[in-house]
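A protein chain is absent from this complex, but the other protein chains hold their places.
When the chains are written out, they are named A, B and C in that same order, and each has its own residue count from 1.
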Amino acid sequence: MITNKLSLLVGGEAGAGISRSGQLFAKACLRGGLNVFGTIDYQSLIRGGHNFYTVRAETQQVYCQDDTVDLIIALNKETILLHKDELAKGGAIIYDADQIKITKQELSRDDINLIHVPLRKIAKDLAGPQIMENTVALGAAIALLDYDPQIMNQVLKDAFKPKIAQQNIDATKQGYDYAKQNYKDMFGYKLQKTKTDGKQRIFVAGNEAVALAAISAGCKLYAAYPMTPSTSILHFLASVDREYNMVVLQTETEIAAMNMVAGASYAGVRSMTATSGGGFCLMSEGIGMVGMTETSPVVVLVQRPGPSTGLPTYTAQGDLRFAIHASQGEFPRLVIAPGDVEEAYYLTLDAFNLAEKYQIPAIIISDKYLGESNQTTQIYDQTKTKIDRGQIITDTYAGTEEYMRHKITENGISPRAFPGTKNALVRTNADEHNELGYTTEDPILSTKMADKRFKKLEALTKELQNHATVKLHGPKTAKTTIIGWGSTKGPILEAMKILNKNEDKVNYLQVIYLTPFPTDRIKTILQSAKETVVVENNQTSQLSSLIREHLLVDVDHRILQYDGRPFNPQSLAQRILEVL
Amino acid sequence: MITNKLSLLVGGEAGAGISRSGQLFAKACLRGGLNVFGTIDYQSLIRGGHNFYTVRAETQQVYCQDDTVDLIIALNKETILLHKDELAKGGAIIYDADQIKITKQELSRDDINLIHVPLRKIAKDLAGPQIMENTVALGAAIALLDYDPQIMNQVLKDAFKPKIAQQNIDATKQGYDYAKQNYKDMFGYKLQKTKTDGKQRIFVAGNEAVALAAISAGCKLYAAYPMTPSTSILHFLASVDREYNMVVLQTETEIAAMNMVAGASYAGVRSMTATSGGGFCLMSEGIGMVGMTETSPVVVLVQRPGPSTGLPTYTAQGDLRFAIHASQGEFPRLVIAPGDVEEAYYLTLDAFNLAEKYQIPAIIISDKYLGESNQTTQIYDQTKTKIDRGQIITDTYAGTEEYMRHKITENGISPRAFPGTKNALVRTNADEHNELGYTTEDPILSTKMADKRFKKLEALTKELQNHATVKLHGPKTAKTTIIGWGSTKGPILEAMKILNKNEDKVNYLQVIYLTPFPTDRIKTILQSAKETVVVENNQTSQLSSLIREHLLVDVDHRILQYDGRPFNPQSLAQRILEVL
Amino acid sequence: MVTLDDLKTPKTNTWCPGCGNFGILMAFKKALIELGLQREDVVLVSGIGCHGKMVNYVNINGFHGIHGRVIPAAQGIKLANPDLTVVGFAGDADQYNEGWGHFAHAMRTNMDMTLIVHDNMVLGLTTGQATSTSQQGFKSKSTPYGVIPPMLNPVAHALISNGSFVARGFSGDMFHLKSLMVEAIRHRGFAVIDVFQPCVSFNYLNTYDWFTQRVYKLEEQGHDPTDKQQALQKALEWGDRIPIGIFYKEERPTYHDSLPHVKGLDLPKLSSKPVDVTASMKEMM
Partner (left out) sequence: MVTLDDLKTPKTNTWCPGCGNFGILMAFKKALIELGLQREDVVLVSGIGCHGKMVNYVNINGFHGIHGRVIPAAQGIKLANPDLTVVGFAGDADQYNEGWGHFAHAMRTNMDMTLIVHDNMVLGLTTGQATSTSQQGFKSKSTPYGVIPPMLNPVAHALISNGSFVARGFSGDMFHLKSLMVEAIRHRGFAVIDVFQPCVSFNYLNTYDWFTQRVYKLEEQGHDPTDKQQALQKALEWGDRIPIGIFYKEERPTYHDSLPHVKGLDLPKLSSKPVDVTASMKEMM
């Protein structure tokens, strides 16, 4: 009997509520004290096709999906055919044999349980919509797992309006009862409520974490044009803007969004936009303008596989170099890559502060896998939120000399005033300019202004000594150091667990700040590594190229995957073993 | 007496015909058998301000302007004040003392000659426009230099319609006579007709060279939106499109231009666009589409100083990394940097061929200094133009299987058919696609297609062994190797001449292909260098970063200039000496 | 002669059952058949969105470009080879948001091609956000309190921009739409058809029923499609009655009429031949 160590997969057509079901189940696990990871795999279509949501729930922290699943809820036949081989020995498939005919041959394995539940019939009898088949199946799953059905009922009550909630509760009950009656004690996996440390936890996606952080950080303008997989940030913020006194709007294009957040930053509000590859291209000109005008909006780049439109609903890490070098000319910027939902929140707070203090663009580079996967994490500490906007002149400028928006100071940072400040006229300029913001073409002054902008890097670099620009996970020293950035964190942490089961074979260096590149810290850490393995969701190993450029060393191995899918931990561990 | 070694500067307000005068003088030198380099310095305005054109003419090949000038034609006082200190000892200033009052104090040196010519009066007396003051001054200059006035007369005849030509001839004559009468034999510099090797030579700018090459290469569509300093390509091509059966058009935006040339490439014509930084940002999304659709337009990026609008009429090399990494996702591309007008022509021919053969985007990275400076060079050999479009199915497809635009072949290159070919339907797709061009989201197929695209790099790399991806100038081995790319070629060649006057101190490695990066060749060359100095017109030394990344070595010294101005050879030599 | 069967592709259709796109797809196939065009001579250009999948469902030449750029890509194809029949399929967000900057200019330029806009008044493929043709007050995930600005009027803009063939269709009236397509493709110049296309998954407001109750045919009401003034009047009609059909049509010179120097030339073939630029170099001596 395996208790509280479960991988469940809900699969079916798009539009069948796959993601919703997975999330409801995940929440039921969360409320039972479990740690949960949930991720959705979907295609670029609205109905039909094949979607699946994977929920992994355990007592200990879980960082990503597993290679195998224990229980499948199959709302169509395709789900069975596509995922049966992922099923662990002794695993089960909940399906509606009235709807889905599957032959032994098709199944081609006999070490798993087929659990027929008349989903359609039950849903019909309840006079509910077809989508309620899901909930029936969830009820059956809870029965098989011997989990407390009350938790799910409460989840449903909280998720829906009373009438719909009751319908769903009835549906789960029917599914629960059917399974209890017909499949009692035949499944080797159980879920049980467990005690937690009492800390409140949430089940949150990377995109939501970024959005929450933006609100926390005082962001008052969010402007964006929809682009998968960044769009849920827009959806989330649009749904709460009234509660948080924020202006959230969908613009006509990404170009508009980018210039709008830049304008807003100039005028004194914290602002943010998000997009994916194609939209980021269109924003690139505006990012350069931000560099030149020393404004400080935050840009979230949620990657998906390219080139071009590529695989629009899948995941990749192929835009790192582009994010670092986008836009003509040279100017300091921040490129920060959170690895999980906790970092997504706290690093976004940092991004807002650093962008404003140093008056540079901040790019948060994330991807579909991080952005659209949910994870349980402790609620974000609201007492920790610190806003640091650098030196701001408010209300009235009291200086004796004329206010100069781009004043050349010791550290390159010019105190900011915003338009509307008495006695200060605030002028900035995408052309090269003098301290007052007037256009200049003078070679000496131009050099000075360029130097001023880069000068800020010194103070920034110093401040970053107090930030976790990299993190070393696992044993302090190990023969092999795995290196990664961004959303590969979950799979790498899990792979490390597998690899280090018996001895401390590997540790894991997570690079969080990609620009400015934390060369010294990486150097120090790599000094004690005999062998290095870079793991990336891209084709050319862009992180390796950065390590080469900045450290003048090559990594020993690269494990790359660029099919749009995240790494699975066991196969990743296997691939790491193979190269070692 | 110094013969046939002259630097002349014409300076005045914008709109005063400064550039035209400089070019006329340069052509007169060319026709006398001299080698000439001419470059314009102008501001972002249409009238007023300060422009100057520098002409350097010598018997031997000249690669760039000099640090000093020997003769100044000052059409306003600012020209004198700004450039008097660049004047060589014994140099002269031609000016109109009736218009320009200059005190000894203002001049602050007495080792130069002030040559008053009543420019305005003569122009007025001839009842010509004020702009003719220039031509009067040119006549005076020719007199001072003891040059053959007939050559200039012929230049004027060829440049203008008969009536205007005659006016100008009269004007030069008056200036010539005035100077001959008043300043006979007082100037220590002379120009003389010299014998040449008989080969025909042209005086051509980098942008013109690229445009000429595009025509030669069979480019039939040029679409662009004006952006300094790329616009002269549009102007040139628009002026000759009817002669060469080309379609040349100004689009509503750079985005339109980029997508248009991509569409045209798909439909079978060679196509090109050009722009500068901001426009390149807007094109970046289209460049990724080109990568994905395996089309092959040529994109010319004529750099100017950024970030953002920066210094729009000046020069820089700040977009190298951006050109290499622009657009989301990963795909092979070409980034080629010509160093002078000869390379600008021949490398553009190569760009068209390689782009089509390997079905990848080709970016020609140039800059204001190369694009808008003229140089004498042998006429481009029209017998050498070879067009290689790779395998094309014309008229009728005769294959037995359905035609597949993205067929996975041994070397990754799929034979091309264009729409209109009988029995072939040509389908391509910015989404990931199968061999037929239909959208796919399959992980295995996606990986295969990504591999197919990168596979082409192998054949390309092999072919590039027959191309001068780098050039080593100067002695085969030297203690110090100067490394550069693009338009710094001229100043570096001249600086090398200065440095190697007495002994072979330095040689110069010019990197021409920036992507794919010619790592092996550079490695071989640098093996025999004790010390390396990178010279770049940017702030962060982007070429160094590429060398670090690809060779895992750092260069010893960096000489950087980012004030929008090109290097001057003597001061560059000086700076090199200082770091050695 | 091309048949429905010839036009079938191996790709499984992934539009939602009942989607208005099916009507557009069928109308286009039937139009191709009626026009008697060869598959090899037609190029389908599409943007990104549900509409963009057209390229997967018609077995002719296809260029599936990026979001918002149907027009310039199609123009490039036409400039390269004017013998091709070029038909672009865009979405409302694709054309009226991301690609809005090209729309008026394409009308002015008047290249001989057709643009069909799948106007479902939502961003379908990105799950139903409002677009510029969404009605005021329309609620979506990005506009939970309802769309603020009044809707954009693409037909009126097309007219104001000197569009030489401006029409509106309804995918619920496939035969009418087909005949509009036939006329549009036959038209010498830039032809645009804005097509009402119910999105059954996200547009709860502008449904089949909603349109069916409102649309009426201009040609049945004696509208004179050569009268620009009247066309503009009709274009401004919106409410209980909404006109479909050809608003305006005129013969005016196409862009290629102003390019005498490439007339009749096979440019793709010419691109294979080196060109001697000596004449231009002579000017540089």
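Assume contacts are C-beta pairs under 8 Å (C-beta built on N, C-alpha and C of every residue); 3 or more make two chains touch, one makes a residue touch a chain.
Every value quoted in this text rests on a predicted model; they were computed, and no experiment measured them.
Participant: Let's see if you follow the contact definition: name the visible chains touching the chain that is missing.
Facilitator: It touches the following shown chains in the full complex: A, B, C.
Participant: Check the options A:A223, A:M404 or A:L457 and report the residue that touches the missing chain.
Facilitator: A:A223
Participant: Of A:S232, A:T293 or A:S446, which sits in contact with the chain we cannot see?
Facilitator: Of these options, the touching residue for the absent chain is A:T293.
Participant: Thinking of the whole complex, not just what is shown, which of A:L30, A:I94 or A:V533 touches the missing chain?
Facilitator: Only one listed residue reaches the unshown chain, and that is A:L30.
Participant: So one chain is hidden, and I want to know which residue out of C:K11, C:H105, C:K139 or C:K217 touches that hidden chain in the complete assembly.
Facilitator: If we include the chain that is not displayed, C:H105 is the one touching it.
Participant: Which parts of chain C face the unshown chain closely enough to count as touching?
Facilitator: 98-101, 104-105, 108-110, 132, 145, 148-153, 156-157, 160-162, 232, 255, 258
Participant: In the full complex, which bits of chain A touch the chain not displayed? Write them out.
Facilitator: That gives, for chain A, the contact residues 27, 30-31, 200-204, 208, 212, 215-221, 223, 240-247, 249, 251-253, 255-271, 285-286, 289, 293, 379-380, 382, 385-387, 389, 392, 394, 418-431, 433, 436-439.
Participant: Extract the touching residues of chain B with respect to the undisplayed chain.
Facilitator: 15, 43-49, 225-228, 231, 234-235, 238-239, 242, 250, 252-253, 278, 308-309, 312
Throughout what follows, only the chains that are shown with their structure count from here on.
Participant: Which one of the chains is farthest from chain C, going by Cα centres?
Facilitator: If we average the C-alpha coordinates per chain, B ends up farthest from chain C.
Participant: What are the residues of chain B that contact at least two other chains?
Facilitator: Touching at least two other chains: 285, 289, 293, 430-431, 439.
Participant: What positions in chain C touch 2 or more of the other chains?
Facilitator: 48, 64, 66
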